[in-house]
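With one protein chain held back, the other chains of the complex are shown just where they sit.
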Amino acid sequence: MAGGVSAPVTVRVQADDFDAAAEAARLTEGRADAGAVVSFVGLCRDEGGELSALELEHYPGMAEAEIGRICRIAIERFSLLGVTAIHRVGKIAPGANIVLVVAAAPHRHAAFDGASFVMDYLKTSAPFWKKEHFADGRDGGWVDAKESDDRAREKWA
Amino acid sequence: MAGGVSAPVTVRVQADDFDAAAEAARLTEGRADAGAVVSFVGLCRDEGGELSALELEHYPGMAEAEIGRICRIAIERFSLLGVTAIHRVGKIAPGANIVLVVAAAPHRHAAFDGASFVMDYLKTSAPFWKKEHFADGRDGGWVDAKESDDRAREKWA
Amino acid sequence: MTKLVYFAWVRERIGKGEEDIDLPADVKTGTDLLRHLKSLGDEYAHALEHEKVIRIAINQEHVEHDEQITGAREIALFPPMTGG
Partner (left out) sequence: MTKLVYFAWVRERIGKGEEDIDLPADVKTGTDLLRHLKSLGDEYAHALEHEKVIRIAINQEHVEHDEQITGAREIALFPPMTGG
């Protein structure tokens, strides 16, 4: 069956943008047991024109390890065929990509659940922090963690 | 807020393959209010090497209309910023793409729910039918509808 | 004349994808239509044997079997859908 140790996990933390299509293609390349691939891309909103950039800080080493741990739990729990997760750091402009999660599975519900699970856990347990810079020069400060994100994660418990 | 009549719906039924990344990019091009884009790609599994091809038949006109109707319901229900759905027809080889659904929203749960909702409804109410061709020359016949797909749809009622 | 269209194994069993038919005046609902067609020959009887699984669309919209079909331009009969 699906899942298990042979399902590839790819995790990267990088300043550069990513190519969502290329990552999804890599995940299913040379295999025909995947019936479903769900890709999530998180983008930087401009908050009605107010935001000029997000600045993303992370804990090098732990960020990669924590995302990898979450991906392996997802593979086990949803019998995924593979997961790729890429998180950008540094300054990110409105409209630009922040995070990519791709989950492959034999059937669609596992792929949807897998990608959604990884995002909900990543949001609340991977060591990244966002700071807002506003268009009018104001420093928007650090983004507060949302209770709704904690609740989203608890839903999977 | 998000959603409403201004959110674009793109629906295509075609023999040719699609470019998932280009479709996702088109959906968010020139706008910075989308914080989340979820793309679902359904692929042809080889069923352990047994399958040589799927053949997809559709009801021209009604297929496009029905998918469009489902996408508009999803936009309204989840306040999506846009949805693109492309379904291929004709002979499809193992490993190849069958269907694409892309949903854009301000936040991730709406985008996940929107794409998942469109797939669950598309599966059970868009007029497409799959016939299996086996590698050993056998005609596998028409694929039976699955009760699990009906249940997946009822979950949204 | 009413245009009837068939798909998937309904089409294969009836042996054609579409036809124009004069419907008798007493064929008023989807259920009436299925019974009438089954009287037209073995191929129809075979295709529509399990009435409950047959889906009906009038002018390209899904309808229940008890829906009125009078005045329909195009009626489609097909098995449960398996796309996606």
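Order as written gives the chain letters A, B and C; numbering starts at 1 within each chain.
Criterion: a residue touches a chain if its C-beta (ideal position, glycine included) is under 8 Å from a C-beta of that chain, and two chains touch if they have at least 3 such contacts.
Source: prediction; values computed, not measured.
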- Note on the structure: Answer for the absent chain's shown contacts is A
- In the full complex, which of A:Val11, A:Leu27, A:Leu51 or A:Met119 touches the chain missing from this view? A:Met119
- Query: Looking at A:Gly42, A:Gly82 or A:Gly140, which makes contact with the chain not pictured?
  - Reply: A:Gly42
- Could you tell me which of A:Arg26, A:Lys91, A:His107 or A:Lys131 touches the chain that is not displayed? A:Lys131
- Query: Where the complex has a chain not shown, which of A:Ala32, A:Ile75 or A:Val99 is the residue touching it?
  - Reply: A:Val99
- Determine and list the chain A residues touching the chain excluded from the picture. 42, 56-59, 61-63, 65-66, 87, 98-99, 119, 122-131, 141-146
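The rule is simple: only the chains that are shown with their structure count from here on.
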- Most remote chain relative to chain B, going by C-alpha centroids? C
- Cα centroid separation, chain A vs chain B, in Å, comes to 22
- Just how far, in Å, is the C-alpha centre of chain C from the one of chain A? 48
- Message: As a quick test, compute the distance in whole Å between the mean CA positions of chain B and chain C.
- Response: 27
- Task: Would you mind listing the residues of chain A that make contact with two or more other chains?
- Result: 108
- Note on the structure: Residues in chain C with touches to at least two other chains are numbered 84
